[in-house]
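Let's turn to chain A:
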Amino acid sequence: MNFKTLLASTAIAATATTGALAGKADDTLKMAFQRELESVDIYYNSAREGILLARALWDSLLYRDPVSGEYKGNLATEWTWVDDVTLELKLREGVTFHNGEPFNADDVVYTVNYVTNPDSNVKVVKNVSWMDHAEKVDDYTVRIILKAPFPPAEEFLAGPVVIYPNEYYEEVGPAGMALKPIGTGPYKMAELEPGKHYLLELNDNYFGGPKGKGSIGKIDIETIPDINTQVAELFNGELDYLWNVPADQTEKLDGLGKYNVENAQAMRIGYIAMDAAGSVDPEGPMTNKLVRQAIYHAIDRQAIVDALVKGSSIVVNSACAPIQFGCEQDLTSYDYDPEKAKALLAEAGYPDGFEIDFYAYRNRPYAEAMMGFLNEVGITTNFNYLKYAALREKRTKDEVAISFQTWGSYSLADASAITGEFFTGGVLDDAMDAEVIDWIKEADSTGDKEKRKGLYSKALKKIADEAYWVPLWTYNVNYVMSPDVAYTPTNDEIVRFFDISWN
Partner candidate 1 sequence: MTDTTTELEPVVTATDQSKPLTPRQAMVRRALRHKGLLFGSAVILAIVFIAVFAPFLTEHDPFKQSLLARMKPPVFMGGDENHVLGTDALGRDYWARLAYGARISLMIGLLAAVISGLIGSTMGIMAGYFGGRVDTVVTFLINVRLAMPVVLVALAVVALFGGSLMVVVSVLGLLLWDRFAVVLRSATMQVRKQEYVAAAEVLGASLPRILIKDILPNVMNHLIVIFTLEMAHAIILEAALSFLGLGVQPPTPSWGLMISEGKEMLLFEPWMITIPGIALFLLVLAINMMGDGIRDVTAPEGRN
Partner candidate 2 sequence: MSTPILSILNLTVDLPKGGDRPFAVQDLSLTIAPKEIVCIVGESGSGKSITSFTTMGLLPKALTPSTGEVVFDGKDLLKVGADEHAKMRGSQMAMVFQEPMSALNPCYTVGDQIEEMFQEHTSLPKAERKARTMTLLEEVHLPEPARIYSSYPHQLSGGQRQRIVIAMALALDPKLLIADEPTTALDLSTQAQILHLFKELREKHDAGIMFVTHDFDVVAEIADRVVVMQHGQIVEEGTAEEVLNRPRHPYTRLLIDAVPRRTRDQRDLGDGEAMLKVEGLNKTYHIPGSMFKKARDVHACKDINFKVRPGETLGIVGESGSGKSTLVKCLIRLEDPDDGSVWVEGKNIAGYSRKGLHPYRKMIQIVFQDPYGSLNPRRTIGDQLVEGPVNFGANRADAMEKARELMRIVRLDPDALNRYPNQFSGGQRQRICIARALMVEPKVLIADEAVSALDVSVQKEVLKLLNEIRDRMGLTVLFITHDLRVAAQVCDNLIVMQKGEIVERGTVDQVFGAPSHAYTRMLLDAQPGKGWEVPDVSKLPPVTV
């Protein structure tokens, strides 16, 4: 057997026929989802894919310009705070839903009141639970009443809170919406097989607004779980647009010089969570600040970013994504210094290191690389790679002393979306630091931007000093497109179909 020929025969780089055969010709952009989306109804899914479709099918009241970060009117044209908990919005006139139903205050009121009703059991409660209810002022004016002052309200109104047609939704409910979604968005759903296939069509009656009208006629989305198969279909010209391509493949595809490769940061950050509060083991090594600092020093985060994460990712030192509001950057950081790590371990009473179970649920190679670094300083790790649900359950049962986690903050550019989740004394709070809890809770309910910033800064500084987490890096998303496709990705992991165009 000629080993080399065998290898060569399976290597495609040299012989691959470049695709881009279909697509532009019939004005259909073909792309793939990697996993099955449970429901198109945005209030009943928690997946990234759902957000993508939601942005195309529906509109929210406000719109955040992904480049400037500025909030613009979308379905609402003006909005003013009546008081701390009352927001009055003027609605855009002349907008119709895909089924012809006109858009007005009733839709907004219905939607807000529906999703905030606990009986509706929306999936991501956090997205809507800050609102209490909505009131109609006149046909094109509504008021949204908050439960309590909520500084990032505009961010949420520009993101997950989209407006449903009241009559239609009343009639079909979430199940009907999942099979035949109706919105005001720049695209409408032409065909849908749940979890498998979606065909979006340009909405000719789109009102425009800050999103702008889309330019591509049809967007055809298949679910293809295997990334190799996706790349194969890109080669075959069966796909025009890949999204979330792993770094190594992206580099190679870029190297072929035939594809349009883009990279953008995501709001997701990686971090190592450690049982500082001792809820897993009050005597465990993780309760010792020196050990946590040693772990910090032991891992060469920059090397992992350079070798594995790549793209536009950067090492972070703060327990939040740098683009989030209030994410303090000027705080204690710990260099890669294995000798210091060993010294700290010795000082903490572990001159020979210790053995511990290390958990992770995604990015196995990153986790393996970190374990490699930990092993170097004498911390022997037993790897447990679990499904997200299983790992989360273990964490809530206080069985995980150290794990590699990530958090995407629902693409909300506000530090509350991450600190509020993990440092406010909930079951996933490993630090249980009373001071930090107070600061963050206060920040989350304060309207004053500067005051909030100060509170987050204090909290984040203490988190860094105490080394409650080891913040790792920001994530990035790779986009590989056929040369016919033009798209400039933004830093929030969201593909805006209406911003894609043909070259």
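The rule is short, and it goes like this: a residue touches a chain if its C-beta (ideal position, glycine included) is under 8 Å from a C-beta of that chain, and two chains touch if they have at least 3 such contacts; residues count from 1.
The candidates came about this way: all candidates are chains of the complex that A comes from, given by their letters.
Model, not experiment: these values are computed from the prediction.
> Just give the number of the candidate touching chain A here, out of 1 or 2, all from the same complex.
1
> Which part of chain A faces candidate 1 closely enough to touch in the complex?
3-4, 6-7, 10-13, 227-228, 231-232, 235, 246, 248-249, 252, 300, 303-304, 306-308, 364-365, 368-369, 371-372, 375, 382-387, 390
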